[in-house]
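Every protein chain but one is kept in place in this view of the complex.
Every chain is named by a letter (A and B) in the order it is written, and numbering of its residues begins at 1.
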Amino acid sequence: MAENGIDIRPMDQFVVKPLFGGDVVNWYTPTNVTLWMALAVLAATALMVYGSRGRAVIPSRAQSVAEMTYSFIYKMVQDVAGRDAVRFFPYIMTVFLFVMMANLLGLIPFAFTTTSHIAVTAVLALTVFISVTALGFILHGTKFLKLFWVDSAPLPLRPVLALIELISYFVRPVSHSIRLAGAMMAGHAVAKVFAGFAAALGAAFFLPILAVTALYALELLVAVIQAYVFTILTCVYLKDALHPAH
Amino acid sequence: MEGDLVQMGAYIGAGLACLGMGGAGIGVGHVAGNYLAGALRNPSAAPGQTAFLFIGIAFAEALGIFSFLVALLLMFAV
Partner (left out) sequence: MEDSAENAVGMPQLDFSTFPNQIFWLLVAMVALYMILSRVALPQIAAVLADRRGTITADIAAAEEAKQKAVEAEDAYHKALAEARAEAGRIVDQARAEMQAELDKQMAKAEAEIAAQSAESEARIREIRASTMDMVSEIARDTASEVLGVFAVKADAKTVSAAVDAQLKREDAA
């Protein structure tokens, strides 16, 4: 790729590197993943704990942001997953805040985007998938399988539909995780490519920079929307486990 | 020579895979446009349906991201 003067390596920003030198990445090595996840946790804590430490009846700005986030996710859990899903609210809130903060922190220049890694999003999605499936079987036993048996369809169609439903059920964690990682990766890679153009174009360098600026605004939106989508899909899957009837 | 051929095929395939993103764009446009059409017909019902709007967009967009992923894999992983 290094021919004709353009040397763009859009994927370099996703390399996992040990923080304190060395090349070996063992499972316990503190890496840039550690750093940026810790920052995401810190940011979420700062927003939710430090922001609302005043416990004021008339909230400060930070407190009202924290409260709006809280009520927003709470309402979403209630509306999408049902009232009895409220006991899973802390976990859903954790997922939302972690993903949103990781996405947003990843947009800082030279930052590392933890959510752009399939390993991370796959674990998040698989956690949801496995726990939701287990929850469905615990709550409903074999009746949970009715999720795949569409009673309202004509009888000859039911096995076909069951097969489709089954496949779509197992594709869920794949799409759930790849959507988030892909969206993050795509945005950052495109930004990097445009930034590389700026170096290569010489006098017209400002055009790609304008494009990157616009893209950055879009990426801010995407960062929040992807966190929202990840969370709302978690709620949708949770609803299937709690109320498997179609 | 053989490696060059493979790389050429991979790049062509990556380019072709990007066509799939157009489909995702059409899909997202359909979802958003139909949402807007419905919202203009019955504005009072619109706020309750934004969650479904985003779910629909997410599903439509996921397929585009899959094709993007295929392109990336062809570019960097093959």
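Convention: contacts are C-beta pairs under 8 Å (C-beta built on N, C-alpha and C of every residue); 3 or more make two chains touch, one makes a residue touch a chain.
What you see is a predicted model, and the numbers here were worked out from it, not measured in a lab.
Visitor: For the chain left off this view, which of A:S71, A:S168 or A:T213 is in contact with it?
Guide: With A:S71, A:S168 or A:T213 as choices, the missing chain is touched by A:S71.
Visitor: Of the residues A:A38, A:I108 or A:A204, I need the one that contacts the missing chain.
Guide: A:A38
Visitor: For the chain not shown, which residue from A:Y91, A:F137, A:Y169 or A:Y216 touches it across the whole complex?
Guide: A:Y91
Visitor: Footprint of the hidden chain on chain B, which residues?
Guide: Chain B touches the chain not shown through residues 72-73, 76-77.
Visitor: Can you name the residues of chain A that touch the chain not displayed here?
Guide: 1-2, 9, 11-12, 14-16, 23, 25-29, 31, 33-34, 37-38, 40-41, 44-45, 48-49, 52-53, 55-57, 59, 63, 66-67, 70-71, 89-91, 93-95, 97-98, 114, 116-120, 123-124, 181, 185
We take it that only the chains that are shown with their structure count from here on.
Visitor: State, to the nearest whole Å, the distance from the C-alpha centre of chain A to the C-alpha centre of chain B.
Guide: Centre separation, chain A to chain B: 17 Å.
Visitor: Which of the residues in chain B end up touching chain A in this complex?
Guide: Of all residues in chain B, those touching chain A are 48, 51, 54-55, 57-59, 61-62, 65-66, 68-69, 72, 76.
Visitor: Quick one: which bits of chain A touch chain B in the complex? Just the residue numbers, please.
Guide: For this pair, the touching residues of chain A are 11, 76, 79-80, 175, 178-179, 182-183, 185-186, 189, 225, 228-229, 232-233, 236.
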